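A single protein chain has been removed from this complex, and every other one stays in its place.
== subunit A ==
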Amino acid sequence: MNSSITSVKLVLLGEAAVGKSSIVLRFVSNDFTENKEPTIGAAFLTQRVNIGDETVKFEIWDTAGQERFASLAPMYYRNAQAALVVYDVTKPQSFIKARHWVKELHEQASKGIIIALVGNKIDVLESGEERKVAREEAEKLAEEENLLYFETSAKTGENVNEVFLAIGEKIPLKKAEDQANQQHGLRITDDQRIDLASSTNGPVKASGCNC
């Protein structure tokens, strides 16, 4: 049994109230709260997922979205290996903001940072609300800027784990010998593993992550 762990520092960026904290809450504890208090400063959470023989431990900084707090963001993305840039598919303004974040990350963050563009709240489209950010537009941005791209619903859980799994797969995994120093006696059991084959479509069951 291989038990190497790769830590991934990940930061969430995006306009206020697009669902950053909700995405993290879904990923970390498979939960959803309709009215979450606005994040102030930033919140820190962790979650592990198993990808193949590897365990990826996400160390997540969930930043506050309001413009006034934006000056804090560099502190959190400076050393990040991955970023989720989140927007709300019903709020065009939030997509404009997402473009800005992508630009800023490319200019300021570490060179190899893996960025996922995430259009959240797709569940409301089914309840009749109008989509305001076209898939094609987002796909185009993702292609131009070399981003991963997902549309998610933190409310239903749709695609949330997939975002993190995709990032985990793109992270260059550490070699086993590097890990030797960092082992803390982690045991991974088979039932914790994420079955990638079955999680390509639709909401992922709770077994997808360790929550």
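General remarks:
Simple rule for what comes next: a contact is a pair of C-beta atoms (placed from the backbone, for glycine too) under 8 Å apart; a residue touches a chain by one contact, two chains touch by 3 or more; residues count from 1.
Just so it is clear, contacts and distances are computed from a predicted model.
Of "Trafficking particle complex subunit 6B", "Serine/threonine-protein kinase", "Rab-GAP TBC domain-containing protein" or "Exoribonuclease phosphorolytic domain-containing protein", only "Rab-GAP TBC domain-containing protein" is the UniProt protein name of the chain excluded from the display. Residues 5, 16-17, 28-31, 33, 35-38, 40-48, 59, 64, 66, 68-69, 71-72, 75, 93, 183-189, 192, 209-211 of subunit A touch the missing chain (whole complex, contact as defined above).
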